[in-house]
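Only one protein chain is missing; all other protein chains are in place.
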Amino acid sequence: MKTAISKIQAEENFALGALKISGWLIVSVLIFIIGYIFYYGLPEVLSWHYLFTPPEGGRHDNGGILYQILATIYLIIGSLIVAAPIGVFAAIYLTEYAPQNFITTLIRFAIENLAGIPSIIYGLFGLAFFVIFLKFEYSLLAGALSVSIMVLPVIIRTSEEALKSVPQAFRQSSLALGVNKWQTISKVVLPSAFPGILTGILLSIGRIVGESAVLILAAGGSITAIPRFVSTTYPYVLPDSARTLAVHLYYQATSYDARAKAFATGVVLIFIVLFLNWCINQISKGYRKKLAVR
Amino acid sequence: MKFLRIKNIVLVFILVLISLPSFAGKNHITIAGSTTIMPVSEKWAKAYKKKTGIVVNVHGGGSTSGIKATQTGTADIGASSRELNYSEKDHLKQIIIGKDALAVIVNKSNQIKDLNIDQVRGIFSGRIKKWNEVGGPDKPIQIINRESGSGTRDLFTEVIMHIMLADKTNKVVPMCLSSIVNNSNAEVKESVKLIPNSVGYISIGYVDNTVKPLTINSISPTPKNVYDGKYSLVRNLYYLFKEENDKSVQSFLAYVLSKEGQLFVTKEGFLPIVENNARD
Partner (left out) sequence: MQETKIKKYFEKKEKRFWSSFVNLFMEQLFFLSASVAVISLFLITAYVFYNGFKLFQFVPVTDFLFGFDWDPVTQKLFGVFPMIIASCYVTVGALVISAPLGIACAIFLAEIASPATQQVIRPAVQLLSGIPSVVFGLFGLAFIVPLIQDVGDVAGLSILAAIIILSIMILPTIISISEDAIKAVPKELKESSIALGTTKWQTILGVVLPASSSGIVTALILSVGRAFGEAMAVKMVIGNTQTMPDFSPQTGFGLLSLARTLTTNIVGDIEYAEPGPHLSALFATGAILFLFIIIINATSYVCLRRNSVKSNS
């Protein structure tokens, strides 16, 4: 009897110990990877020069990553201008309007599937549709449009969650005052869902920053000038192709004689992700506080 | 209200950010084509902008798309690592802007110094599987190849893998497919540096003291042997443009061919068009 109990106790200790180890193992893997990247990349980044000088091209990748940073910012803005309104509007339709019919099911099915499509497929689509068929050539424009479709499901899903969490009573009391539906949505529902929607947008910024496969296929990789969305002299000159940080890291690690510098770009990318995560956590903290006050 | 105001500020900020770059630079030249030539073109673009203020945009896309872009006028200059074929020659002119010679490289730990063309072909076709068949240790050979369609691989196939049959027809010996496939000179170099039993081929300008270039038929891959015509793994790099082009393109091409311009060719690992520049 006693041995049986101690056997159970031993099994219990072993199992719970294993669970604990697995949890901490993941944390240590993360710390190791980040530490490894920082160890080799941080000195270059801390010289600041690297961040604020334009790239010079060439096989040793002289110069810095200023244009790549700009391209990343432009890409974020460009794809969000398209994806954020469409995504939020689609979420509004799904939560506030959508009737239970075939078309709604179809829309939901499409969003589910878009979320599961790997980025390389978005890249192939961008290449076939925007670059070749619409003759955008390799350009920031083609890249931004492809990426905006990619982040659409992220924005729709998070906005939908946020809109659903707005209490039904808010809507009813607003409608009871004789205010119409759009006014209710714009004045009552959207403001209280705003933190959630912002979280979705920050999440999609994270995906845009980290994306590389789509952009290699649709945005090309020019680094000779500050990228522009639309060429000023369109029919005669190609719109600008551009290279974001993540794509640049790939080229540094494989195509340039400059693998060491890839770590520096990696450090910059990790810092961006850390910053975005911090923002998201701040928002959700603030949101929770607000709910608690209510 | 406050919410609205923040929104407006953000909107204005975004609009300014987007419109800013579209005013930058109007007078520019566009180069499209071979990704092999891209690093040099980028260097030229940078230096030329510093000198004259004219912006030169450099795009990749491969030789064929560069040629097409030049024909249709989307690009002012096409960069190509192969000669124009007959159907492409209409209305296009081409000039040689540099040469690209390939070296067969092995890991530094490898004792082998020389291979003849037949042995190189044997290795890359997979017929020779171990280093002891060509005088090395009893270790399997790890081939490092370039991707299908790359101009570097095409050149290697053309010079090394072609054999003349008894009836004087040409035949291509297919390359061994169970090799590592890398996408650039630098990547091949890194792989050869890392893997002890490996062999690969890269532009001679990329060869440094981390890898060991082999002599082929006892001829070492030096610029001198290339210019003397002894070393055969060489191709020309071309710029092509429309016959009737404007002055800005002409002056850029003149810069490319000048002594200063040709210096960048050497820096990027290729060979300048004339020999004496190579020694500067």
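List of remarks:
As written, the chains take the letters A and B, and residue 1 is the first residue of each chain.
The working rule: contacts are C-beta pairs under 8 Å (C-beta built on N, C-alpha and C of every residue); 3 or more make two chains touch, one makes a residue touch a chain.
Note that the structure is a prediction, hence the values are computed from the model and not measured.
The residue touching the chain not shown here, chosen from A:Ala71, A:Ile111 or A:Ile226, is A:Ile111. Across B:Pro39, B:Gly62, B:Gly122 or B:Gly205, the single residue that touches the chain missing here is B:Gly62. Touch with the chain that is not drawn comes from one residue among B:Asn57, B:Thr74 or B:Ser191, which is B:Ser191. Checked against the hidden chain, the listed residues A:Ala142, A:Ala162, A:Ile197 or A:Leu269 yield one contact partner: A:Leu269. Although one chain is hidden here, its contacts on chain A can still be listed: residues 8-9, 11-12, 15-16, 18-20, 22-27, 29-31, 33-34, 36-37, 40, 85-87, 89-90, 92-94, 96-98, 103, 106-107, 109-114, 116-125, 127-129, 133, 149, 152-153, 156, 180-183, 185, 206, 209-213, 216-217, 246-247, 249-250, 253-254, 259, 262-263, 266, 269-270, 273-274, 276-277, 281.
If you put the missing chain back, the residues of chain B touching it would be 35, 60, 62, 64-65, 142, 145, 147-151, 153-154, 157, 161, 172, 174-175, 177-183, 191, 194-195, 198.
Quick note on the criterion: only the chains that are shown with their structure count from here on.
The centroid of the Cα atoms in chain A and the matching centroid in chain B are 34 Å apart.
Residues 56-59, 70, 73-74, 77-78, 81, 137-138, 191, 194, 220-230, 232-233, 236-238, 240-241, 254-259 of chain A are the ones touching chain B in the complex. For chain B in complex with chain A, the residues that touch the partner chain are 3, 14, 17-18, 21-26, 28, 30, 32, 38-40, 42-43, 45-46, 55-61, 69, 73-75, 182-187, 189-190, 206, 264, 267-269.
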